[in-house]
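Removed: one protein chain of the complex. Kept in place: all other protein chains.
This part shows chain A:
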Amino acid sequence: MLSGILIFNQKGENLIFRAFRSDCRPRLADIFRIQVISNPQVRSPILTLGSTTFSHVKHENIYLVAVTKSNANAALVFEFLYRLVMLGKSYFGKLDEEAVKNNFVLIYELLDEILDFGYPQNTDPDTLKMYITTEGVKSAIANSPTDSSRITQQATGAISWRRSDIKYRKNEAFVDVIEDVNLLMSATGTVLRADVNGQIVMRAYLSGTPECKFGLNDRLLLDTGESSSNMNNPGGGNGLSTSKTTRAAAGSVTLEDCQFHQCVKLGRFDADRIISFVPPDGEFELMRYRATENVNLPFKVHPIVREIGTTKVEYSVAIKANYSSKLFATNVVIRIPTPLNTAKTTERTSQGRAKYEPEQNNIVWKIARFSGQSEYVLNAEATLTTMTHQKAWSRPPLSLSFSLLMFTSSGLLVRYLKVFEKSNYSSVKWVRYMTRAGSYEIRCGRVSDTIRTVYEQENKKHIHIARVERNSQHQKAETICAGQENRNENEQSHKDKKGQSQDTGTEII
């Protein structure tokens, strides 16, 4: 397992060096600095030299490095490094050079706790914060044996992620369904790939030890062996992914795969697809899922890029919102790549603002508020300087970012969230949906390719986003109330607990 953990800044200064085995010598810091930090040719996160392997991730302006001496479990190594980043964020707000330098002693203390002989131990921030704190005051509490026992039971218990003595006057839970929609579209308008990476983040402010049950409109995958056409995967042929995709019933979604927070009882999900768990206190990522069928693409983009000789490139980019006119997306940013030798640009837009960003080689077109069903156009021209050494322009793809509330590309809906606790309190639950651009790329091909712009992936299924629905299965009949569709601009607002009742973006379930 791990022999040591090292942290460097970009200059190669060693900020943290903690060895967990005697084979991790100080010299290794120099070797990493020379072989990786000052080597511009590095193309891999893993470097094995002799019997030593350095695995590193870059985060903000620091390198986090794990040293191993054997054929270690590489997945564990990287998961641990990312966990370290997450812990840093949880403790210091963010983990960068400044945070490391400001808290280096605490980081050593944490490392000593979360690794023993290089084996990761309990890394739940909630538990760790019970006895490793930035104030040093609480360290005193841990000095009393009874409190310590409580901590140790917690750190080694079956529900290591939750304290038992949590109390709230008002019991509430917030569910955020956040979807990153990925699109890769060819210059001819063919959807090469469209899928959704979803994430369900929960903030639980619930007393005691609540048992939660969570229901989605997830269509049970029926493995009938019948093959039906899978529109997203026409090249994939027959077999696995298509055979199980009997056409999704209206209003239900086929999840390709799910991954859960460790609080979720995986056995139960495997057996009857019930998501049941005892949540950690506060915010956590309950699950991730992937959907590849019937992906609703919020935006259609038609780019036409024309190179006129070697001195000019003309752009005509049309973008259309493909969602209900009652919704609107915010922070829509379209990045249109320009050649490296662009001297100046001119842009005209029917909406929003476009600006040339030379350092990124992009024309950046921003539309702050994009109503459903509307369509906007940008016309631009890039004038190029002549260069003696003409380098081929690789024509990077055009990319989009946006966020769209009350819309899920996969069509996923939360049906219910039930909370059972022995004191039988009532709780209020809120749910919010958001779709963002993951990697939303449209290739700009050669002119001849660009003319035909056909979507394979038309809107196959329209999903009514906010609607009243009853969960007939359950007697308590927790209801999903209609959230209003005209949305509060401030998508962050429901993070503020007090502001939530005004937050029209949340539904009560």
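Here is the rule we go by: a contact is a pair of C-beta atoms (placed from the backbone, for glycine too) under 8 Å apart; a residue touches a chain by one contact, two chains touch by 3 or more; residues count from 1.
The rule we apply is simple: contacts and distances are computed from a predicted model.
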item: Name under which UniProt lists the unshown chain, selected from "AP complex subunit beta", "Geranylgeranyl transferase type-2 subunit alpha", "GPI-anchor transamidase" or "DNA-directed RNA polymerase subunit"; value: "AP complex subunit beta"
item: Omitted-chain contact residue, chosen from A:Tyr131, A:Phe214 or A:Tyr416; value: A:Tyr131
item: Listed residues A:Arg288, A:Arg306 or A:Lys366, member touching the removed chain; value: A:Arg288
